Every structure is written in C-alpha cells, then in structure tokens.
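A protein chain is absent from this complex, but the other protein chains hold their places.
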Amino acid sequence: MNHAEQITDATCEIFSSMVMLKVTAKEATKRTKPEFKNSITGMVGLAGTVKGNLLIHLPAPVATSVTTAFLGMDVDCIDDDVCDAVGELANMLAGAVKTALDPSGSDIKLSMPSTVYGESYNLDCLNSGISVLVPFNIEGAEFSVELQLIDG
Amino acid sequence: MEFAQIIKSATEEIFASMIFLDLSCAAPLTSEKEDLGCYVTAMIGLSGDLNAILAIHCPAKVGTAIGGAMLGMEIEEVDDDTKDALGEIANMLAGGLKEAFAIKKLDLLLAIPTTISGNAYKISTPSGSNRILLPFEIEAGRFYVDLKYSLS
Partner (left out) sequence: MGKTVLIVDDSNTMRKIVSRALRQAGIDFSEILEAGDGQEALDVLANNKVDVVLSDINMPNMTGLEFLKAKSEDDSIKDIPVIMISTETGADIIDQAKALGAKGAVKKPFTPDLINETLGPLL
C-alpha cells in the first residue's frame, strides 16, 4: 500500500465511523505552498524507525462543521472544542497510518498532537524525504491530510 | 526531572557553541496566555517515555538575529534560511532533552521539526497537558522555549 492509499483508507475509515460524514479522496499531490488562510491544522509527530508528521488541514468553516458532527454539539467558530477535535482527528489519523507503516506496533511512536490556527499562517513544506497530500471532498467543501516522512 | 534546568542548559549550550549571541534566561512563565506576540515558531514532537512538543517562539527580528548569527550572514526578514535555522535549533534542543533523559535511563524519540510563521497564528495542545515556558533574552529581544508534555 502506498502512502496516498494509507492516508485515504485511514481518513475514510475515521470520518465514516467517528465523525459520521462521508468524505471522498481526490488525487494525491504534494504541498508546495506554505500559506494557509482562515484555517486550522492538526499535527502529530511520528518517531522511531521512520520520523515524520501527520497533518490535517481544514478551512475554518469545514473545521466547525466537522467538530459539530464529531462532538454532537454546535460550534460556529474555532474555539477550544474545535482545537481539541482537530487534534484528536490528527491523533487518530496518525494512529491508523502508524499501524499501516508498522504493524508490529513497536517501531514507531506518536507525539502529543497540536493545532495551529489563525487568519493567516505559513507552515513550511518538507524539503527532503517523502511528502504526500491527499485532498478530500466533504459535503461540497474540501480539507486535506498530509504525511511527511524521512528515514529515522 | 527538572525540565526548566534541562531546557536552560541545552539552550545555553547551543547558543554558546553555534550561535555566539549573549543570552540570558528569566524565570519560567506561569501565565497560560497563548499569545506570546511571536511571528515564527519552530516545533518538534517527542514520544517514548515523555509525550511532548518542544517549541521555540520568536518575534521576527529575534528570529532573524538568531538565524543570521547561526549562518554567519545578515538576514532582513524571516525567510527559508531563518526557518531552517530555527528548525535545526528545535531539533538540537530536543536532542539535548533526549540526552538528559538517557542519563536517567529514559528513552525519548524525536519526530521532525515544523516551522510556523505569520502575524496571526495560535497554537493549541490538549487541555490537561503540563507546560514549561522559559523566556530568554538576546540583544535583539526576547524568545521563548516552550515544552508541553504529559508523562506516558
């Protein structure tokens, strides 16, 4: 299974089972622009035999509707609940990708999740190693999941 | 484990050996305020016997002063060189934590650094995590080393 497939499988599974929203993967690509506007990014680090990061990038309106579905409560702007929800999504996605990369469960560990959000922020793109980004359609809008890896 | 002292020593070692800027360290901040007024943050996830995120937060002119000192050149604005240099510092600081842990026979694994920049970003980590926020001063101004952690 290649990384795009790992990301797609993990995202579709988590969104259908835990968020209960249908998502459809688009063609995998690589992020070349660092800028994000009015968005939130959830990140989890991977460490061990491979090192990397799993990131989920959502525009603010997508983040609030995903959080509303995920938590079963109405949110209308990026607040602590949205941050926690996005961090938790990043955590679950990283967990699923980690299992695909390391079925033994002993060679890769995850770091604490974090989220970055704001009207405008730049997140650097990985210069060496592998970087795969899969965009997803969700109810007429879009978010993306990105995996950055280098050999540990 | 006296985290503040470990962070202070590791930061001082990096500045003394590779950056050559006079550095002083103030007492850890106790404020929960997320908005440190910084323009660039380099962060790296850690896992193993400590689940954590280590970050270095700088205002623009402090970031460029540090990056410039490290590369031996004048840097006018936060650019790729500045971000890479700060990412490298985050990596080395995490390496310093790892060494301190190894002395106590505890194992830390490092992910890879990410750099965030912009005028209007906020960073959030799961509620309930512990935090050490250490301010440092160089001639150009103040920067912060920020460790958020939970004990595994």
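To keep things simple, chains are lettered A and B as they appear, and every chain counts its residues starting from 1.
The definition used in the following text is that contacts are C-beta pairs under 8 Å (C-beta built on N, C-alpha and C of every residue); 3 or more make two chains touch, one makes a residue touch a chain.
These numbers were taken from a predicted model, which means no experiment stands behind them.
Please pick, from B:Leu23, B:Met43, B:Ala85 or B:Ile116, the residue that touches the omitted chain in the full complex.
Residue touching the absent chain, from the options given: B:Ala85.
Of the residues listed, B:Lys8, B:His57, B:Lys98 or B:Lys148, which one is in contact with the missing chain?
Of the candidates B:Lys8, B:His57, B:Lys98 or B:Lys148, B:Lys98 is in touch with the missing chain.
Could you please point out the chain B residues that touch the chain left off the display?
13-14, 16-18, 20, 70-73, 80-81, 84-85, 88, 91-92, 94-95, 98-99, 110
Determine and list the chain A residues touching the chain excluded from the picture.
Output for chain A: 127-129, 150-152.
Assume only the chains that are shown with their structure count from here on.
Taking each chain's centre as the mean of its CA atoms, how far is chain A from chain B in angstrom?
24
How about chain A: which of its residues touch chain B in the complex?
So the residues of chain A touching chain B come out as 43-48, 51-53, 80, 83-84, 87, 109-124, 126, 129, 148, 150.
Can you name the residues of chain B that touch chain A in the complex?
Counting only chain B, the residues touching chain A are 43-48, 51-53, 80, 83, 87, 109-112, 114-127, 129, 148-150.
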